[in-house]
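Removed from the display is one protein chain of the complex; every other protein chain stays in position.
Order as written gives the chain letters A and B; numbering starts at 1 within each chain.
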Amino acid sequence: MSNSKLTRRGLIKTGAVAGAAGLTLPTYLRADAHAGYLNAPQGDTVTLGFNVPQSGPYADEGADELRAYELAVEHLNGGGDGGMMNTFTSKALQGNGILGKKVEYVTGDTQTKSDAARASAKSMIEKDGAVMITGGSSSGVAVAVQALCQEAGVIFMAGLTHSNDTTGKDRRANGFRHFFNSYMSGAALAPVLKNAYGSDRKAYHLTADYNWGYTTEEAVKSSTEAMGWETVAAVKTPLTQTDFSSYIAPVLQSGADTLVLNHYGGNMVNSLTNAVQFGLRDKQVNGKDFQIIVPLYSRLMAKGAGANVKGIFGSTNWHWSLTDEGSKAFVQSFGTKYGFPPSQAAHTCYVQALLYADACERAGTFNPCGVVEALEGFEFDGMGNGKTLYRADDHQCFKDVLVVKGKENPTSEFDLLEIVEVTPVEQVTYAPDHPQFAGGSLGTCNPGA
Amino acid sequence: MDAIILQILNGLDKGSAYALIALGLTLIFGTLGVVNFAHGALFMIGAFCAVTLSRILTLSHTVIDETQKDFLGNPLKVDVPYIYDIFGQATGDAIIDWAVPISILFAIPVMVGIGFAMERGLIKHFYKRPHADQILVTFGLAIVLQEIIKYFYGANPIPTPAPDAFRGSFDFGAMLGFDPNTIIYPYWRLVYFAFAAVIIGAVFAFLQFTTFGMVVRAGMADRETVGLLGINIDKRFTIMFGIAAAVAGLAGVMYTPINSPNYHMGMDFLVLSFVVVVVGGMGSLSGAVLAGFLLGILESFASMAIVLETLPGINQIIIYLVAIIILLTRPRGLMGRKGVMEE
Partner (left out) sequence: MGLNKKDFTLLIIVAILCVFAPFILNPFPEGSAMAQFNAGYPDLMQRLVIFGIFAIGFNILFGLTGYLSFGHAAFLGVGSYAAIWMMKLLTMNVIPAIIISVLVAGLFSLLVGWISLRRSGIYFSILTLAFAQMSYSLAYSVLTPITGGETGLQPKVNDPRILDGALAAGETPRANLFGLQMNQSYEMAVGNWVFTFNAGYYLAAIVMLIAFYISIRIFRSPFGMMLRAVKSNQQRLNYTGLNAKPYTLAAFVISGMYAGLAGGLLVAMDTQVGAERMFWTASGEVVLMTILGGAGTLIGPVLGAGFIKYMENIVSKINKSILEQWFAFMPDGIEDLLITLVYPFIGKGWHLTLGILFMLVVIFLPGGLVEGGQRVGRLFKRKKPADDKPDGKTTPAE
């Protein structure tokens, strides 16, 4: 094969051939001790592992993440128009790969199951010699793979994961999250909701019965109660539920005038569709128009709910209609390559890939401990979210949060959401030991050697 | 009181979906003795018949609108359905609006065709094979069908709304003398319930009152004897398979406005429909229908806030818990026949 790929094992191979062709040459090579860290790139390439859902309900989101990674690799290697590399405030990246090594990648399927995601990540680390793993579309997977990367000694750059736990009780030194979280959604939404719907509302929560649902419910509840709303009831719904009629129907009887759907993905599409079917939005309760709120929006999934999203508030990490230079550059280069605008999942993954590459450049090494040091407390701009800080205490990015609303008159199938407000970062910042994030510790970085 | 009436309504509605799927499954599983893991996939394909038809109706050519811009700043391309060119915009919109009900006409031949093809091409050869082989082959088939749909339609749910006339809801409470807004129910769900009742009635009438149905029932009871009488039972079983596929498909078509269809909706319903069939009792059509409604109603009650406060998590397990209790107290489910799939 002409364009053979040099992996971590490439070096062993070369060494063995040089020693004596065909001769057994045992080498004790536990975790590449000579380089000081696991999977140190050999030759002139470096391998990254893109671990995204390719089957299961989030397959389309995973496909979009993969597109973003491919675009990022192209830009890092100096191809295309450079995208956000041109707007990024750090100018360490040269367009010649990372530290002069051409970026190559392997892909895997998380199936949105923690076991499968870990198996796939392990094969990237053990077989392909990946020095960094990134991607994913759920918090369960993010936490599981993050713990694996900590154990193995590679960097994990989380994809779409919104649960507080990822950088809260399950935070790890080798893991980093650019995406926002439940707390930030709650904090950003509350003032907007107050403006739109007043401070005297009775809220009814429907919550997906698992970790992400709990943290989101808690975040939204505490921030809306702080501004005077009352929580009438909070009902848990099974993750596997598809028809939410029996949960939606009693809402009106409860005297609530606002419904909060702490659901994501397929759950959100179905519960929102059902709520609109039941005519909740045409009703008047306590003399007020009944309202529905979706704390975390995903545009890709919202498409499945069709016209039902119109006028419904929610929050999102990023949206393609933003007009800052970074977003414009990204949308331009993604849209030109693929013919449609990127999703928030694509954006966060693209940014994570660039941030990792930039950290390596600044650290001058792929060594996870060097990368951790370079990322901790790193401040940057030009990546679509305004000024952003990677906080050292919990490896969470702090940046502005978008509050969005389902658009009344969409001009295309991508034009579903409109930005209502960009909540400044100060409003969504919290202490590292905030009760919603308590119980975790980063530990120390693990280079795997 | 009103809360209970509301949950009974919900239960009937949910139950009608379960009952329809279980009915088709029982026709195949409880009577032909074939463990058909691809039955959920048939339900899913039915739903995608509706999606496909609405795609066909909205087949478009693009017109460039210079006044608007797309996300890259180029002139916006606006899609104009061909149907507008044929019927004009108003009639065209009305036809597109009614895509889901129209899909029924489209889905019946498609589903019967798929059912025939499945039975003749695959299932026929597995009547005499062990159940284990039937599971493996139909599971493989279900995966293949599912992946084909995913390949063409993606993994995300696709909105397929009901016609305008059936959107919104109806205030039952006011009619029964309760306060307004206590018992509201969406029109489309009422339509679904009525539709399910009609289909279930039609299948029963067909089996009960036609000669064909009589022969099939005889064949279910004792296939060999009927065969010895010189009746070609195989051909009739093929037709029954087609009918079962059509029932599953129609259940899917009508379900699309309730929840946007996606490629794995069949798998989501599969396990549940097996539970319904077995709780109803193997070989009993009325058992399957009864169990469908029973589990639908119990599931609805379990999701009430007041129930969840006393028994957290009960909504997660209610169906399985009830299944265990029924199977332990009634050895062959609600109305099962002795000796059917008991060995």
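Going forward, a residue touches a chain if its C-beta (ideal position, glycine included) is under 8 Å from a C-beta of that chain, and two chains touch if they have at least 3 such contacts.
Nothing here was measured: the structure is a model prediction, and the numbers come from that model.
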Hidden-chain contact residue, picked from the options B:117, B:271 or B:307: B:271
Residue among A:94, A:195, A:240 or A:427 that touches the chain left out of view: A:240
Among B:102, B:137, B:184 or B:244, residue touching the chain not depicted: B:137
Which residue of A:44, A:126 or A:289 touches the chain not shown here: A:126
Positions on chain A where the hidden chain makes contact: 1-7, 9-10, 12-13, 15-17, 21-30, 54-55, 59, 62-63, 105-109, 113-116, 118-120, 122-123, 126-127, 138-140, 143-144, 147-148, 150-152, 163, 165, 170, 209-212, 214, 236, 238-240, 441, 443-444, 446
Sites on chain B contacted by the missing partner chain, in the whole complex: 35, 122, 125, 129-133, 135-137, 139-144, 146-148, 151, 267, 271, 274-275, 278-279, 282, 312-313, 316-317, 320-321, 323-324, 327-328, 331-333, 341-343
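Here, only the chains that are shown with their structure count from here on.
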Centroid spacing, where centroids are CA-atom means, of chain A and chain B in whole angstrom: 35
Residues of chain B that touch chain A when the two form their complex: 2-3, 6-7, 9-11, 13-14, 17, 68, 70-72, 76, 150, 154-159, 161, 167-169, 181-182, 184-186, 188-189, 257-260, 262, 264-265, 268-269, 299-300, 303-305, 308, 312-313, 315-316
List of chain A residues in touch with chain B within their complex: 56-60, 209, 233, 235-238, 240, 242-243, 245-247, 249-250, 252-254, 266, 269-270, 273-274, 277-279, 282-283, 285, 300-301, 303-308, 320-321, 331-332, 335-336, 341, 411-412, 414-415
